[in-house]
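Encoded as structure tokens, here's the structure I'll be asking about.
Note that one protein chain of the assembly has been removed; the remaining protein chains are unaltered in position.
This part shows chain A:
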């Protein structure tokens, strides 16, 4: 509603002032430009600023890259792992061992190492064996001692028995013999019919 009303008003004003054109305001503008005699300019272009997310703005400009030396930083006390720093001027790639001498030296080193290992193994085994033997001998000696002790105790008990009644010991046996022989009749027997 409102624009309509405004439009009608404007139209009325223009007609009253100019008196020439009874049409729209745009017609009046054209007449103005025609009056001026200034230099011709291309029609002004609208300048658009591109949003920050546009592809061109997203691309970072090439910055200067500083090396660590240029920065002049204080050096840290670092450990450089073996193999990271490669010696300069050294040839790339594998170094082959194709001559007999090189092979021989490597073989000699390997052999020496291996023999040392075997020797130490044998030494260890021998020592362990000695210790084992010594332990075994000790255990045997202990067993023997224990057995001897046991035998001594046995003997002493036997002797005690003998010492208490040398005659008595003899008597019962004789009695037994005397009893046992006629004692056959005493033996319980079971007879069936």
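Here is the rule we use: a residue touches a chain if its C-beta (ideal position, glycine included) is under 8 Å from a C-beta of that chain, and two chains touch if they have at least 3 such contacts; residues count from 1.
Here is the rule we go by: contacts and distances are computed from a predicted model.
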Please identify the absent chain by the protein name in its UniProt record; candidates are "Trafficking protein particle complex subunit", "60S ribosome subunit biogenesis protein NIP7", "DNA replication complex GINS protein PSF3" or "ATP synthase subunit gamma".
"60S ribosome subunit biogenesis protein NIP7"
Please pick, from A:125, A:139 or A:157, the residue that touches the omitted chain in the full complex.
A:125
Selected from A:53, A:77, A:95 or A:189 as touching the chain missing from the view:
A:95
Considering the entire assembly, which residues of chain A contact the chain that has been omitted?
94-98, 100, 102-104, 106-107, 109-111, 113-114, 118, 121-122, 125, 129
